[in-house]
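All protein chains but one are shown in place.
We just call them A, B, C, D and E in the order they show up, numbering each chain from 1.
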Amino acid sequence: MSARAASPGRILVLNPNSSEAVTAAIDAAVEPLRQPGGPAIAVDRLRSGPPGIATQRDADSVVVPLCDLVARDPSDAFVLACFSDPGLHAVREAAGGRPVMGIAEWGLLRALTLGDQFGIVALSPASVQRQARYVRQMGLGARYAGSWPIAATAEETAGEAVRDRLIAAARHLVADRGAGVVVLGCAGMAGHRRAVADAIGRPVVEPTQWAVAAALGALRLAAS
Amino acid sequence: MSARAASPGRILVLNPNSSEAVTAAIDAAVEPLRQPGGPAIAVDRLRSGPPGIATQRDADSVVVPLCDLVARDPSDAFVLACFSDPGLHAVREAAGGRPVMGIAEWGLLRALTLGDQFGIVALSPASVQRQARYVRQMGLGARYAGSWPIAATAEETAGEAVRDRLIAAARHLVADRGAGVVVLGCAGMAGHRRAVADAIGRPVVEPTQWAVAAALGALRLAAS
Amino acid sequence: MSARAASPGRILVLNPNSSEAVTAAIDAAVEPLRQPGGPAIAVDRLRSGPPGIATQRDADSVVVPLCDLVARDPSDAFVLACFSDPGLHAVREAAGGRPVMGIAEWGLLRALTLGDQFGIVALSPASVQRQARYVRQMGLGARYAGSWPIAATAEETAGEAVRDRLIAAARHLVADRGAGVVVLGCAGMAGHRRAVADAIGRPVVEPTQWAVAAALGALRLAAS
Amino acid sequence: MSARAASPGRILVLNPNSSEAVTAAIDAAVEPLRQPGGPAIAVDRLRSGPPGIATQRDADSVVVPLCDLVARDPSDAFVLACFSDPGLHAVREAAGGRPVMGIAEWGLLRALTLGDQFGIVALSPASVQRQARYVRQMGLGARYAGSWPIAATAEETAGEAVRDRLIAAARHLVADRGAGVVVLGCAGMAGHRRAVADAIGRPVVEPTQWAVAAALGALRLAAS
Amino acid sequence: MSARAASPGRILVLNPNSSEAVTAAIDAAVEPLRQPGGPAIAVDRLRSGPPGIATQRDADSVVVPLCDLVARDPSDAFVLACFSDPGLHAVREAAGGRPVMGIAEWGLLRALTLGDQFGIVALSPASVQRQARYVRQMGLGARYAGSWPIAATAEETAGEAVRDRLIAAARHLVADRGAGVVVLGCAGMAGHRRAVADAIGRPVVEPTQWAVAAALGALRLAAS
Partner (left out) sequence: MSARAASPGRILVLNPNSSEAVTAAIDAAVEPLRQPGGPAIAVDRLRSGPPGIATQRDADSVVVPLCDLVARDPSDAFVLACFSDPGLHAVREAAGGRPVMGIAEWGLLRALTLGDQFGIVALSPASVQRQARYVRQMGLGARYAGSWPIAATAEETAGEAVRDRLIAAARHLVADRGAGVVVLGCAGMAGHRRAVADAIGRPVVEPTQWAVAAALGALRLAAS
């Protein structure tokens, strides 16, 4: 065993909505992954984005700006920090081979290793529909206990007032849907992870953290 | 953005077979993930293990020793470095909440983010059967292009002579089975990753690297 | 039995790319569905669209313009005439309850009634990836024989030169993949339907025709 | 754009049971699809059929009579107006290439375009079992929220008394099973479509209407 | 451990076609399951049945006669000895709680215990379609390697001339489709089981034998 010099590198975590509160929640969530000598982990928001990704149009409207931003940004890896993974495949085309990680993608993959059936706390019924489609698209339906909405905006989820609703939704997923692990279905919910996990006694996945952890791995392994 | 002091911590990568050549290949593969100030990444073999995991009995026979070893080892996280993920759920019970990552598990999850259908280069027809069962158990069948055997032992895969067979198997998976990404189905194959990727022009996943990357993430995030 | 007065109404078939040749092929394909006293069936192209939907960015880039166009257009129903069904769910939001039909969606549904396994003739390997994701998203994977690319642009498919490649791809899907019915995976291929069907001796679905037929049904049934 | 002369043609909608009330309900349901200059849409019942398709034997017993009837009937297309789609594949053999549409088949396909998960209002627990088998046979299980029985005969469903039970069943499917769209699982229920849809605030599919709409499309496109 | 008196009882194995050659092949196949003191195992053919079940109409046409025969026959259990399992659920209704076993059903279930993926040797392309639908209906698609036709009638399969074609089809299923076990897809093929198994070096299931073995189990356990 030996230790080697830190890789140079920078990860850009992009919040596709323009909310400062959500962006701040994301920044706090990824703080434990910043390491001396390790890659810089920058967090930014799409200034032209909607205040939150509520409708399918919201999700689709940010794809071209995200592609353009990524194409001209010199970062070494990117994380799309919205649970709709908007434009994941288009942004990968734009990134020219640099890693692009979606937070829904990695949140769900991490969940597969923490319990048999995963549930997702969603913002709204419209999000539930998108998540059902996305879980099928990923081919993970056999492990999906379902999604449950809390009727909040992305911005609201970054505040304290929503915590009880998050816990109630997570409890429902565990008790009535058989979820053994719960994924927070919005980047803005990041600050509530521990409180929800403590309340339900089951693992809770904050998806941006795992997408960034994956980006860190990809950077380290790029040269191997 | 800020940077914080490195987490203390140690990851033990356990090769469940007793082969020194395979263990050395694993050690080299995880070298890029060792970082100054980061967790120690130790690699060891199960001295009581078989020379390779060829039969189902081989896979099942190492579970109790792995559980015992993990129960008394003070490491902060564990990686089971055999593509059968032998005893993954039993070892998790033994680890008392410390992260335990399987390399098949994480190799397949990483592959899901690199292509639509994944193929696996397997050691033998018996490994192919195990992999088919495991992919179904994980619920990933909708993304599985298949496995293809090279008729080698784990120990042989750590040598140079097997490289052409690995490339031929990977080519078959891409050309005839529609794989867009290939996973190396034995920890001993680690040293061939780049050569296979270069030959087939598609991403190739070395699974131990990604299980260790996941363990690094889990350690970083444990306190958050 | 009686006969009633024709419903008033207008269907707008939108080609999301800007190709005049593709638009003309679509217009010819839907001609048999125009009936005296029946709804008008208009065919138009997205003038701001790319010349063809080749990349995922192409597909995603037309969503907002399509939403805007549909929101202000007074037609009674819409058909998105690109086999990527770009923005199908977002356009439905924009249509305010008026029917919006995707051609991939309806082409695949019609195929389910004509054979056990369906195959898709695709433009390119990138289209194959999109189709694999979309078939899973629709939940139709159990009936999917696969897609096969012909290496052509949407514009080229509207010409005669591509016919032999279409037939070869369809033959491959039947003989080697077990397809019992073949779907043309680009609106521009519409003029080749009969020739391909005659050549392979199996049903071939031209998807825009079936999306328009469905829109006609929806208009007729809207008041019932 | 132009308009062409109406296709000649005749669609025979066959109610496999002998109930006059169910036949009348079907006839009323397809009325909006009759158009001046369009195909004749005749509705008839199988006089030798059972009063309703309640048991599996009922469903299987009508297959040979249906085949014989279709073989000697000169209509251009057929719709089997029983939600068991009895003998669908055998009748297709008998039809010699003329289109044969099943109402369960087309009711479910239409539902796929109106919501993410579909539920079915069934006559009885035995119907629920048949529907579960049929949904799997069609390969649509990933979109199936379930069926819920109302304990009625086909004949009873054509009357007013059953409406409240239909609404209660549809509400259960939406509220407790996650259905986003509901399919009426018996041709006799046709007259209740709008009332159920208004009550539950979700799309409700009357399947015979969509099977006939598909037959209309097939006739129009037969010559193209 | 003790031994008890043999249960009284009689199993009727019904060949739904009228072929004497097929019936004789079935009778020979079940001979090893006849035991002194055990249930009588009678084999009969449906005299009104078609010479073989070739079309879907053939399959559907025998359901009512089978139901009638079973309803008035005093046997204690029934086996439907046609690989289409014609009328399995209707005959169960007619049997009033007495066990009714289908040979496709039990042939496939036995195969699940002998290999990971099963293949089926089919009579004709039409049989392949029926088998694909039936495997999905049973929910076994994840283990299905496919079916391969030999272009023979049921009657022909009972003769020697067809053996080479059976072996060739079985070899194809193993070598090109990944089958680890092969099921003979027609009761008439029973006499070839050992020859095919010897030729391909993989388990081959004769399905009538396993349906009868299951009926024997059901009779023994009926009183427990």
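Operating definition for what follows: a residue touches a chain if its C-beta (ideal position, glycine included) is under 8 Å from a C-beta of that chain, and two chains touch if they have at least 3 such contacts.
Bear in mind that the values here come from a model prediction, so they are computed numbers and not experimental data.
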Selected residue (touches chain absent from view) among B:42, B:90 or B:168: B:90
Those residues of chain A which, in the complete complex, touch the missing chain: 116-117, 142, 178, 180
Absent-chain interface as seen on chain B, which is shown: 55-57, 59-61, 63-64, 67, 87, 89-90, 92-94, 129-130, 133-134, 136-139, 141
Where the missing chain touches chain E, by residue: 1-7, 27, 29, 31-38, 40-43, 101-102, 105-106, 109-110, 112-113, 138-143, 193-194, 206, 209-210, 213-214, 216-217, 220-221, 223-224
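Keep in mind that, in the parts below, only the chains that are shown with their structure count from here on.
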Which of D-E and B-C has more C-beta contact pairs: D-E
Separation of mean Cα positions, chain E and chain D [Å, integer]: 33
Distance from the mean Cα position of chain D to that of chain A, given in whole angstrom: 43
In chain D, residues with contacts to at least two other chains: 138-139, 141-142
Contact graph of the chains (line, ring, star, complete, other): other
